[in-house]
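Coming up: subunit A.
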Amino acid sequence: MTPQEIHDSLKATFGDAIADAKLDTPQPWIAIAANRTKDICFFLRETPSLQFDYLMCLSSVDNKDGRLGVVYHLYSMTHKNKIVLKVFCMRDNPHVQSVSAVWGTAEWHEREAYDMMGIIFDEHPDLRRILTPDDWEGHPLRKDYKVPEFYQGIKVPY
Partner candidate 1 sequence: MGPQHPSTHGVLRLEVVLDGEIVVEVIPHMGYLHRCFEKHSEHMTNYQQVIPYADRMDYLASMNNDWGYALAVERLLKIEVPPRVEYIRVIMAELQRIASHLIAIGTYGIDMGAFTPFLWCFRDRERILDLFEMTCGARLLYNYIWVGGLSHDIPPGFVDKAKAFCKYFLPNVKELNGLLTFNQIFIKRTANIGVLPADVAINYACSGPMLRGSGVNFDLRRDDPYGIYDKFQWEVQVGRGEMGAVGDCWDRYIVRVREMEQSIKIIEQALASIPEGDVQSAVPKRIRPETGEMYIRTESPRGELGFYVISDGSTSPYRVKARSPAFVNLSVMPEISRGCMIADLVAIIGSVDIVLGEVDR
Partner candidate 2 sequence: MEELIRSLIGDSILVYVLMAALPLVFVLLYALVTLYMEMKVSAHIQDRLAYMYTGWHGVLQPVADILKLIQKEDTIPTAANKPLFIIAPYLVFIGTYAGFAAIPFSSMYVGSNINIGALYIIAVSSIVVVGILMAGWASNNKWSLFGAMRSAAQLVSYEIPSALAILVAVMITGSMNLQEINQFQDGGIQNWLAFGGPLPIAKKLLLMPFTLTTFFILFVASLAEVNRTPFDLPEAESELVQGFNTEYSGMKFAIFYVAEYANMFLVSGVAATLFLGGWTSPFGSFMSGPVWGVFWFVAKGMVFVFLQIWLRWTLPRLRVDQLMYASWKVMMPFLFVCILAVGLILSL
């Protein structure tokens, strides 16, 4: 299916949970609502004509306009098709519905997104830090991140 068809089919099923889309770039993307990601992804995985059963990558992005974003790169093993989904959430209240029930691999990717960017994934089975120590403060990949002076008595910047 072409990206335009995927966009139309999503719009038909979910209506206004689908926001804008950019379909004329080499890697077209569709923006979706932050609180309906699980349903939309289930639809994308289960519909026989789409069958996006492989989550290639889940990245967190810090857009400078006060929003944080999550980018999902999906691939279908049967149809050999790719699509990109984007979710935007406000910086001071970053909540996105988790998709770890749809793809098992999302569990660790979302933990990394939480660790690095501070995005909180609702309904995640085990949301805790993965790459930084469990008691680290701050979210390193944010653009306004300041390295802490001391961590448990050790001087951090040198």
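Regarding candidate selection, all candidates are chains of the complex that A comes from, given by their letters.
Following the convention adopted for this analysis, a residue touches a chain if its C-beta (ideal position, glycine included) is under 8 Å from a C-beta of that chain, and two chains touch if they have at least 3 such contacts; residues count from 1.
This one's a predicted model, so the numbers in the text were calculated from it and none came from an experiment.
> Which numbered candidate, 1 or 2, lies in contact with subunit A within the complex?
Result: candidate 1 touches subunit A.
> In the complex formed with candidate 1, which residues of subunit A make contact?
Checking each residue of subunit A against candidate 1 gives 25-27, 53-57, 59, 61-62, 71, 73, 77, 80, 84, 103-105, 107-109, 116, 129-133, 140-141.
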